[in-house]
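As you look at this complex, bear in mind that one protein chain is not there, while each of the others sits in place.
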Amino acid sequence: MENKAATKSATPSHGDEHAHGHGPGRYFVIWFILLGFTALTVWTGHMDLGAANLPIAITIATIKATLVVLFFMHLSEAHGSNRLVFVVSIIFVVVMMLGVFGDLLTRNPMSLPSGAPSFDVSPESHMAPHE
Amino acid sequence: MSQSDDKQPIFPAVHYLNADRGVWSWLTTIDHKRIGIMYFVSVLLAFLLGGIFAMLLRIEHLTPEPTIMGANTYNRMFTLHGVVMIFMFMIPAIPGVFGNFLLPLMLGAKDVAFPKLNLLSLYLYWIGATLAASGMIMGGTDTGWTFYAPYSTSTPTTLFPVLLGVFIMGFSSIVTGLNFIVTIHTLRAPGMGWMRIPLFVWAIYATSIIQVLATPVIGLTVMLVGIEKVGHFGLFDPTRGGDPVLFQHMFWFYSHPAVYIMVLPAMGVISEVIGAFSRKNIFGYKMIAYSSLGIAFVGFFAWGHHMFVSGQSVLDNGAFAAISMLVGVFTAIKVFNWVATLYKGSIAVKTPMLYACGFLFFIVFGGMTGIAVATVSLDVHWHDTYFVVAHFHFIMVGAVIMAFLAAMHYWFPKMFGRNYHEGWGMVAASFIILGFNATFIPQFLVGNAGMPRRYFIYPERFTSLNVASTAGSSLLAFGFVIIVVYMIYALVRGPIAGDNPWASRGYEWDTASPPPKENFDHDVVIERDAHSYQQPGEEVEHVVI
Partner (left out) sequence: MSSSEAHAIDPHEEHAHNPHLAHHFDTIEKQDHAIRLGMWLFLGTEVLLFAGLFLGYTVYRHFYHHTWHEASRTLDLGLGALNTVVLITSSFTVAMAYYFIKKGKAGPCAAMLVVTIMFALVFLVVKSIEYRHKFQEGALPGQFYHFREVPGPGANLFYTVYFLATGLHAFHVIVGMSILIWVLVRVLKGHFSPSYYIPVELGGLYWHLVDLVWIFLFPLLYLI
């Protein structure tokens, strides 16, 4: 069994690191921070900040999500491959959004529901950017 | 077939096929090789079904008026041809059959990372395929395999079993991909760094990434179509404020990467076959490996080229066109490296090599027509014509099925311990390659002349080309029939192959044919590079195999 104990400390094992590593305190801290950001987002959500409302809400949500992923889900201590998987997933979601959103913003107004905002960049269109 | 060594080829007494007996041992197996064989039988049945639909479509197109079916039947026929071929054959075939069988062998491992999940993926495939097939028996759907809203959300035909079948087969695909990625990361034998894994494994790795990340989107999309059909929530319905183009975005976000799920494993097979049958180190191993990842990655950004005439914005049209052409660069890198491998190699003219050469021709031709249809101004003319149909059949049938057949012939001795008859192999390959050209080149011509796809009738002036295409398809079908005959014969009475009849340097050949249940009878340590036939500076060895 001596051999096995030697093995466990020789090769990195998450269980051993944590058992001798940080205490539960960091979970409490993250929890309070998350609650704080929740209060912040509810407060700023109520205010009328015009076009800034959405980016602020997304930013706060992203910060909260990052905290959960890094500390509650331990991605800050995980193998590189796990981190890569998560990051690549997010990248593809962003690509999906960008591709579709780019379409929405620049479509010919005839292909959009009435009243939808558009900014038609096609050369033959005579329509000025409008809301 | 002569051996590279002087010993008589040995057929092992105990191997994975006879290690456990009885149907139950097969249905509850966690042996990746048995799972691969069960996938093999299943996808061949699916191919037969899809092929029957194809033949019926071609027979219908012998005359400009209805020949053997009316409009509604025709619509169901091409839908089911597409659904069966894509979801039941193309997507699971090479990964499910050869990926499953070979991945652990090529890595020097005893099994995949999650053997029970592997069995689950097979069962999910069976359940999904049965559901979709039952939908066909109930009359089938007529939306096309692309299920475009708002027609799909309002068609009176049997949609739910097909949608549910596709959804479940999607899960099978995700589970397989997940399993393979983890296997490649964690079960490589000692001595096998990333730059020593075989190129087929690189291809499967790239494919698995797409399977894992793209398939959930189609899962959600078909789920939404089903919900829309029942609930009329307005998601894709313009009369309720919805956007039908949104459906197309979501659908193609998966379905374009899906075509790379189909073609990447095929490219991996070709790397293996070209290396073995030119007896030369692969030229540009790293470039081929990285280009697989490149195709997987960039393939996610190109989906809008299916939507050039959908009402999508001009800006997006241009962006998607440019990105789509980038994928061609990665494919070209591979083609140049393969050709450079062949150059001054000791070429063995055997059936797998014949299919590999067919593959090279078809991927170049099909790939270049892909670049052509990626050009927005040209695609406005070609969209929804037979030109596009011919383009994707060149890749899906011409390239991928050539690779599937190459794989089948190359690894048949490994899987079953026997050799097939080489002469008949060449005859069948000739029929298939010639028949394929005869089927689909007329379709380029007739599509460019304006014949639309998915129409049950066509203008009279297109008749001769359609007849030519149908004649070609019979040659193609005949070639497949020949293969079935000599392969079954080989299974039962073929000459014993021995461990390594091709004298290949692939790691999977370092064990008996058929392999034992545990894959290797020794602890595997990798001491050579993948596909290595010569030391640097050494001459190519001319060996008769």
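Each chain gets a letter, A and B, in the order it is written, and its residues are counted from 1.
Criterion: contacts are C-beta pairs under 8 Å (C-beta built on N, C-alpha and C of every residue); 3 or more make two chains touch, one makes a residue touch a chain.
Keep in mind that what you see is a predicted model, and the values were worked out from it rather than measured.
Here the chain not displayed is in touch, across the complete complex, with A, B.
Of the listed residues B:A19, B:L120 or B:L220, the one in contact with the hidden chain in the full complex is B:L220. With the whole complex as reference, residues 3-4, 6-7, 10-15, 18-19, 24, 27-28, 30-31, 34-35, 38, 41-42, 45-46, 53-54, 57-58, 60-61, 64-65, 68-69, 71-73, 78-79, 81-82, 85-86, 88-90, 92-93, 96-97, 100-101, 104-105, 112-117 of subunit A touch the missing chain. By the touch rule set out above, subunit B reaches the unshown chain at residues 104, 109-115, 174, 178-179, 181-182, 185-187, 190-191, 212-217, 219-221, 224, 227, 231-235, 237, 240-243, 246, 249-250, 523, 525.
We adopt the following convention: only the chains that are shown with their structure count from here on.
For this pair, subunit A with subunit B, the centres built from the Cα atoms lie 35 Å apart. Interface residues of subunit B, counted against subunit A in their complex, comprise 185, 209, 213, 217, 238, 241, 243, 245-246, 249, 253, 300-301, 303-304, 311-316, 319-320.
Every residue of subunit A that touches subunit B in the complex is listed here, in rising order: 81, 88-89, 92, 95-96, 99-100, 102-108, 111, 113, 120-122.
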